[in-house]
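Missing here is one protein chain; the remaining ones are kept as they sit in the complex.
The first chain written gets the first letter, and so on, giving A and B; residue counts start at 1 in each chain.
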Amino acid sequence: MSRYGMVIDTRRCVGCHDCVVACKTENGVPEGYSRDWIVEEAHGKFPTVQLEIRSERCNHCDNPPCVSCCPTGASHVHERGGVVLVTHDKCIGCKACLAACPYDARFIHPDGYADKCTFCIHRVEAGLDPACVSVCPTHCMHFGDLDDPLSEVSRLLNSRPHHPLIPEAGTKPCIFYLT
Amino acid sequence: MIALTELTVSRHNPLVDPTLHVWEWQIPIYLFFGGLVAGLMIIAGVRLIAMRPKQREALVCCTIGPIVGLAFLSLGMFVLFLDLSHKLYVWRLYTTFQITSPMSWGSWILLLVYPALLGNALAHLPEAIPALAKRFPILVTWSDFILARQKLVLSIGVANMLVGIALGIYTGILLGTLGARLLWNSALLGPLFLFSGLSTAAAVLHGILVLTTPDEERPAFADFLLSSLARLVEARPLDKKVGPVLAGADNSFLTIELGLLCLFLIGHLSSTGAHQQAAGLLLTGSYAAVFWVLVVGMGILLPLVLQTLELENRIQHTLAPAMLVVFGGLALRFILVFAGQESHWLQALN
Partner (left out) sequence: MSNLSRRRFLKIGAGTIAAAGALEGAGRVMAGAGNAAQSGLRTVPTFCNVCFWECGAIASIRDGKLWKIEGNPLDPLSNGRLCPRGTGGIGAHSDPDRLRSPLIRVSERGEEKWKEVTWDEALNFVAEKMQKIKSTYCPESFAAFIHGLGGTFFKHTLRAYGTDNIAAPSFAQCRGPRDVGFTLTYGDDVRSPERTDIENAQCIVLIGSHLGENMHNTQVQEFAHAVGRGVSLIVADPRLSVAASKAKFYLPVKAGTDIALLLAWMNVIVGEKLYDKEYVDKYGFGFEQFSAEVQAFTPEWAYPETGIDPDTIRATAREMARYRPATLIHPGRHSSWYGDDAQRSRAIALLNALMGSWGRKGGLYVPAKMDVPAYPHLPYPQPGKPDVDNPNNKFPFANETISTGIREATLTGEPYPVKGWLVYATNLLNSLANQAETIRAIQQLDLLVVVDTIPSEIAGWADVVLPESTYLERYDELHSEAFKHPFIALRQPVVEAPGEQKPNWWIAKKLAEKLGLSAYYPWNDIEEYLAARLKAGGYSFDELKRNGVILGKQPPIYFEDGAPAVFDTPSKKIEFYSMQLKQAGFDPVPRYTRPEPGPANSFRLLFGRAPMHSFSRTQSNHLLMDLMSENAVWVNATEAGRLGLKSGDYVRLRNQDGQLSSRIRVKATERIRPDCVYMVHGFGHTSRELRFAFGKGASDSQLITRYKTDPLMGGTGVNVNFVTIETEA
């Protein structure tokens, strides 16, 4: 069983937003919306400030509340890789999935259905990386099979300290940030 | 010096940023109607089974209540439909049953509510509204059919009770399972909505009962309502058996509702920091004023006190407490829906 995930090196990330705009052009994300975004978190007092920069998106959780709450099955887990996807013409736009997501990763597309990052499944199944990973000029983003101990993502997780987002929400997110 | 945290998020998605606001007035209105109908169903079911023939109060509960319930339910479902952003696909709800989705449960429960309410209403409809039965004789046929079968009457009554409970609880469970919105994250939300719905239903039935008292015994409708608001009125004497029962029932529901609300908040306050902060929104934060004044004060405590005094015949009866309860039920849902969307795992910074 494969389980797709991402490992993102926050030390290398400069917060340039290339991942955001590459996703927009690759996936035709409408103006005013984004499937991924940049968070800058600063702690401390000048001049001793720690800054963590993160490229965030849907975490394609292993325990996705957005799937369990969906009344029509539009929100579902893909047969391969544990990727969470939305079947547009099954979605009624009730927005429960938006409320269910602790990461606020979803939005309602202007056409009415719930939308979000798809891990560029169309690219992944063609042997490519997601658009955000492919474009990143700092090479800080890695995509792969978390269940494969020899994959780059697995090796990175084994060698460096990392954290996912809001682990206490219990959703078992599949994106990890190297610190 | 506690280190400051600055969080800069570049996302700006409509309905999501700066805080989630996916559900507006449509959802609280639906929740209110849903709770009301649930309460009406449970009371109707009970009264149907424990029916004493020809008691006006019983008729109001088990016939008028369901009819009113059908109207409110349809209105509620329409309002729910208005909230959908992909309306053309609403039929998808009924091509599947998603066992983990309270909303899927609810969409099927709503379908069951119609026949249950209809059955309950039809049982005694000719007695309750003779003029209608005269116009449509088929109603008499149906009523006779039902009443002739004790098991059927029992089934309809139980169905209304059970489906009513399901209807009253599921919306609370629905919000409760949206764990990302911490204010809703409590198993008590279901029962809270249920008992809020029951107290609202009791208040509505009380109001209907009072307002449908025979003409010669009550002042003009408008005058009666206005008087209730403005001053204690020269009220028509209440049917002694009716008033106390419903008012008393209402008081019980209100008391249970208050208890559940307390437990709900205690649960949050003894949970994680983020949960405490969520509860804080209601208790001391941006929703404190409306919560304490509208929901707790005007919606629960004041009607409790007034109704108690009325029952002890210390003050004259008015419809004021009933109206306050209805208003309070609406306020509770509005405030919970809006405040809930603001509550979040990421605790507010500085």
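Simple rule for what comes next: contacts are C-beta pairs under 8 Å (C-beta built on N, C-alpha and C of every residue); 3 or more make two chains touch, one makes a residue touch a chain.
What you are looking at is a predicted structure, and each value in this text was computed from that prediction instead of being measured.
Participant: Residue by residue, what part of subunit A touches the chain that was omitted?
Facilitator: 9, 11-18, 20-22, 24-26, 31-32, 34, 42, 44-47, 49-51, 53, 131, 134-140
Participant: In the full complex, which bits of subunit B touch the chain not displayed? Write them out.
Facilitator: 4, 6, 8, 10
Here is the rule we use: only the chains that are shown with their structure count from here on.
Participant: Please compute the C-alpha centroid of subunit A, do the same for subunit B, then give the distance between them in whole Å.
Facilitator: Here subunit A and subunit B have centroids separated by 39 Å.
Participant: Looking at the complex, which residues from subunit B come into contact with subunit A?
Facilitator: 1, 3-17, 20, 22-23, 83-90, 92-93, 95-96, 98, 100-104, 106-107, 174, 177-181, 272, 341, 344-346
Participant: What residues on subunit A touch subunit B, complex-wise?
Facilitator: Against subunit B, subunit A makes touches at 17, 20, 32-34, 37-45, 56, 65, 67-74, 89-96, 98-104, 106-108, 111-113, 166, 168-170.
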